[in-house]
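All protein chains but one are shown at their positions in the complex.
Now for subunit A:
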Amino acid sequence: MTEPAFLVLTALVDAPRHGYGIVQEVEKLSDGRVELKIGTLYGVLDRLAADELVVLDREEAQQGRLRRYYRLTESGARALEAEAARLAENVRSARERLRLRHAGGVA
């Protein structure tokens, strides 16, 4: 799973969001490091929708413009959980090795 896909799924965990809402949430989640461009966002959404990890929740008009809200599916939540566990395990391994290195256990 790519980082933008991971962040988009994470952005949809607590509530359905529309395009710009996802962009804002991803920026917040990554401390401003990831600024999704609109073309990139919709490429990610297309892929996640094709894999049935997100679905269209509803449509609204906002000052005459179309907002489509997307929500996380159950399989999306499972995929995110699995990816989060994998990343957490990687982080744990890295931290463990760094701890040993600082302690002089590994050169």
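The definition used in the following text is that contacts are C-beta pairs under 8 Å (C-beta built on N, C-alpha and C of every residue); 3 or more make two chains touch, one makes a residue touch a chain; residues count from 1.
Here is the rule we use: contacts and distances are computed from a predicted model.
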item: Candidate names "Acyltransferase", "histidine kinase", "Sulfite oxidase-like oxidoreductase" or "Ferredoxin reductase"; UniProt protein name, chain not shown; value: "Acyltransferase"
item: Among A:Ala15, A:Val55 or A:Ala94, the residue in touch with the chain that has been omitted; value: A:Ala15
item: Hidden partner chain, residues of subunit A it touches; value: 2, 15-25, 37-43, 46-47, 50, 58-69
